[in-house]
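Here the complex is missing one protein chain, while the rest keep their positions.
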Amino acid sequence: MPETNDPSRVFPPTLHDLEGAAEGVASREAWDYIAHGAGDEATMRANADAWGRWRLRPHVLRDMSDVQVATTVLGTAVSAPVLIAPTAMHRFVHDEGERATARAAARAGVVYVVSMAATTSLEDVAAAAPDAPRWAQMYMLRDRGRTQALAERAAAAGYTAIVASVDGAAVPRRSRLKGGALVPPDWFRFPNLAGPDDPDSTDLMGMVSDFDPATTFEDLGRFAEWSGLPVVVKGVMRGDDAVLCLDGGAAAIAVSNHGGRTLDGVAATAEVLPEVVEAVDGRAEVYVDGGIRSGVDVLRALCLGARAVMIGRPVLWGLAVDGEDGAAEVVTQLADELGRAMALCGRDRVERVGTDLLLPVT
Amino acid sequence: MPETNDPSRVFPPTLHDLEGAAEGVASREAWDYIAHGAGDEATMRANADAWGRWRLRPHVLRDMSDVQVATTVLGTAVSAPVLIAPTAMHRFVHDEGERATARAAARAGVVYVVSMAATTSLEDVAAAAPDAPRWAQMYMLRDRGRTQALAERAAAAGYTAIVASVDGAAVPRRSRLKGGALVPPDWFRFPNLAGPDDPDSTDLMGMVSDFDPATTFEDLGRFAEWSGLPVVVKGVMRGDDAVLCLDGGAAAIAVSNHGGRTLDGVAATAEVLPEVVEAVDGRAEVYVDGGIRSGVDVLRALCLGARAVMIGRPVLWGLAVDGEDGAAEVVTQLADELGRAMALCGRDRVERVGTDLLLPVT
Amino acid sequence: MPETNDPSRVFPPTLHDLEGAAEGVASREAWDYIAHGAGDEATMRANADAWGRWRLRPHVLRDMSDVQVATTVLGTAVSAPVLIAPTAMHRFVHDEGERATARAAARAGVVYVVSMAATTSLEDVAAAAPDAPRWAQMYMLRDRGRTQALAERAAAAGYTAIVASVDGAAVPRRSRLKGGALVPPDWFRFPNLAGPDDPDSTDLMGMVSDFDPATTFEDLGRFAEWSGLPVVVKGVMRGDDAVLCLDGGAAAIAVSNHGGRTLDGVAATAEVLPEVVEAVDGRAEVYVDGGIRSGVDVLRALCLGARAVMIGRPVLWGLAVDGEDGAAEVVTQLADELGRAMALCGRDRVERVGTDLLLPVT
Partner (left out) sequence: MPETNDPSRVFPPTLHDLEGAAEGVASREAWDYIAHGAGDEATMRANADAWGRWRLRPHVLRDMSDVQVATTVLGTAVSAPVLIAPTAMHRFVHDEGERATARAAARAGVVYVVSMAATTSLEDVAAAAPDAPRWAQMYMLRDRGRTQALAERAAAAGYTAIVASVDGAAVPRRSRLKGGALVPPDWFRFPNLAGPDDPDSTDLMGMVSDFDPATTFEDLGRFAEWSGLPVVVKGVMRGDDAVLCLDGGAAAIAVSNHGGRTLDGVAATAEVLPEVVEAVDGRAEVYVDGGIRSGVDVLRALCLGARAVMIGRPVLWGLAVDGEDGAAEVVTQLADELGRAMALCGRDRVERVGTDLLLPVT
């Protein structure tokens, strides 16, 4: 920092521009699935808007000759406080699918959290970028044996954390999709989610119905037990629940409302992040996703106490537009923007940012 | 809960979509009458917006294997905390009119509150769904004898509560209608509202002018006396008035501004519901209507202390689009959405929701 | 109250509709002059918006069989708490000009405040409706003798109050008008404003430049001295200034920002009315204008402590659309709407309304 721009670069300059480009290249079915949220999409919009309600109060005249955005997540060194969020079916937008995403994460130096609903097996994702750090996301299924088998596969394939999603107590309706839910193309496969009785099933809603609505805090320990890995609980939106997760053995908390895709009307993640950070009180790392669309948004999340952010839709946009290169570019650009933002706020290390840099819009 | 969606279902996926579909099939006159509100329609818009200003703070990891939305209203078991609000002239949008609505309510397992301005007699509505619970809405008329006769008819026809509307101290002007008021088609009949001297009158405004502006809290007891039934007071917008209603013998309070159709500029119902609930202090059930357009809105109302909600315009939309089936679908869909919302908020019974689930938008 | 509507009436149903109709019939020059405000018109918009930020909390079940909106202003009985505000050049929109307005006020039973910039002499306005109450608005001119002469003419012509405008310390620029100011047609005459040296002048800006920027509180007494009439100070926007006006001999205060036509960026009148009412503390009547567009807005003003409202642009809209009948209709309709609003709020006399009926939007 600082470095000059390369005027020849043609990648869309902001994530908003990238979104438009992705809509132009994705199939209608894929785009509808990716772009839309639950109900009237109030929460989806609120996620993005809520970050903008925290304005920056930059410091000046600090020595910014060496700005670093590198950090660690659960002890793993990463180039930036950015995780690739678990999103389903990457082959929907690019032939290489999750393999491309894995290589992109490796190049960008960040952790890729592979979705239980990936269209590539955990093992094949691992093989695509064997040296890169990777975490495995999953829901607890009604069939605990199947869940255990998946957790064991993740550990065996070199995944270093389980991301347990906890927002599956009911099947969401995606109002904007015909019939309220996606019907995947016939040739899709779900090698992590499909059950042993029907490994080639494309009945996504049927598989989603296998999520166990009776999952409770007591079940968190099972993921750790089965895999021998730390457990990140994804989908927490309250401080009291975060504490119960930690008491149940969680190693980290991911504040998330599933990008506004599960229950419309839920608070924005930026609105509840401070409460969760305060309740966790330094006992564990806290991540956050939802509507993060620039390096400044990443900085806002860090100021509010997040250890790192998870990026969902934008990675899919990059993947759609330019495959592995595009997905890597999204992460790299966010890291670059974060570094510039930190420099322009007089903070050269991620651990030196805090709420002092923020002014709430009234 | 949870259950999969049926992709073959073609009913509009949200009530906003249904509204558009209904506009397409209703006559221009009917649509204008249904859709519009008083004055510049600020209150009509505020009603819907006000629910969205309460955001949800979901709990996770509670056992949601058995979510129930059933409850009771005035002791009557209902499948969901939803009442069909009293709206006028159902034959305006469907040939079967109130008969279809009555059968829809019966199928959906909820109470139908029949309007004094129905285009079907109380007795014929009762006959259409004899075993279903039904309440009768009415205003106090200048001619108390006519009012008494109607209350007695309701009791005789098996209605189990009188819903006394109290927002009739002046005739509203519907600015968007030519002349400020509806002129019903000649073939309409108002078998509950028309007076004995002119039983075939279609002079709606003349009949509305029969509402007694001198009605006071002391009159509430007369409805009970005439009918032997509990009295729900509909149109209360303040805590102090709610207490005076209870002191006057009311059995329940319905917070309502008549869907923004009576006086523009009035507060949204979601804005005053907490004050009324606090004033009533558990002495009676409180219902609310106005701008409720999803199961999440129903959940918000329950969290704020309502026992149930009343649904007005959306039932007419369903009736216009698909008759009995459409009206039933509206109620069923709201109940389904409520159940999913509760599951995703970690609450499996309606009695277990409260303000702890809500975050006001600032 | 209540009374039925006459469906044959074709006058635009709301003042917003009337505005559109007036734009259609007025000349382009007249419309631009009337419609526009100072600068970017933020204050003009804020005036109207600010009333809407006070929501009504209606009472129900009070005996509303006899609702009265009549009141007095400075001891003069009027049919409603509505004054016709002093606006310039009524012949711009109707041939009969101020004569038509005077007859309209007489029919509607309210006071007409005649503008110093009228295109009809004070005497001719008086002759058009000799028995109706009328007040005369004027600025203090640099030439005190001319001002005295005008005040004496007003008293001689039966005007019963002087409305002293105090927002003339600089000539406003109307950004939307070519050159920043109106150039009136040649045939216009200003028989009250033009000086004795050039009685046929149409140099409006020259005449406006005669307003004395050195006018102070001490000068208020001169208007009373010259005319023997009570003085209403128009253009006050602060409580401290209101007190200084009363100490200077004012009989009443009119809160006004000149409809947003003088200085853009000024607070809305509804925003400062409570402060002025509190400072005046019952020592004098307080009026208010700016953005009042319905009977509900009038009710809001009364609740906040105004004795009456002044209506400016809407009277010109009525005059443009239907001459005397149109101007009278505007006042009558506001009075009718006020009565309905009061009945629907459970208040049958204007003296019985107050802040208890209001809920601020947050």
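The first chain written gets the first letter, and so on, giving A, B and C; residue counts start at 1 in each chain.
Simple rule for what comes next: a contact is a pair of C-beta atoms (placed from the backbone, for glycine too) under 8 Å apart; a residue touches a chain by one contact, two chains touch by 3 or more.
Note that the coordinates shown come from a computational prediction; the quantities given were computed from them, not determined experimentally.
Note that the absent chain touches A, C when the full complex is taken as a whole. Note on the undisplayed chain: of the listed residues A:T14, A:S27 or A:T72, the one touching it is A:T14. One of C:G109, C:P172, C:P230 or C:G291 touches the chain omitted from the figure, and that residue is C:P172. Where chain C meets the missing chain, the touching residues are 39-40, 42-43, 46, 166-167, 169-173, 175-176, 178-181, 183, 205-206, 208-209, 211-217, 219-220, 235-238, 241, 244-245, 248, 257, 262-268, 271-272.
Residues of chain A in touch with the missing chain: 1-9, 13-14, 16-17, 52, 55-65, 67, 294, 296-297, 299-300, 337, 339-341, 343-346, 359.
Everything that follows uses one rule, which is that only the chains that are shown with their structure count from here on.
When chain A is fitted to chain B on its Cα atoms, the angle of the rotation, on a 0 to 180 scale and to the nearest 5, is 90 degrees. Averaging Cα coordinates per chain and for the whole protein, the chain whose average falls nearest the overall one is B.
One inter-chain figure worth recording: chain A and chain C are separated by 60 Å, centre to centre, where each centre is the mean of the chain's CA atoms. Taking each chain's centre as the mean of its C-alpha atoms, chain B lies 42 Å from chain C.
Counting partner chains per residue, chain A shows two or more touched chains at no residue at all.
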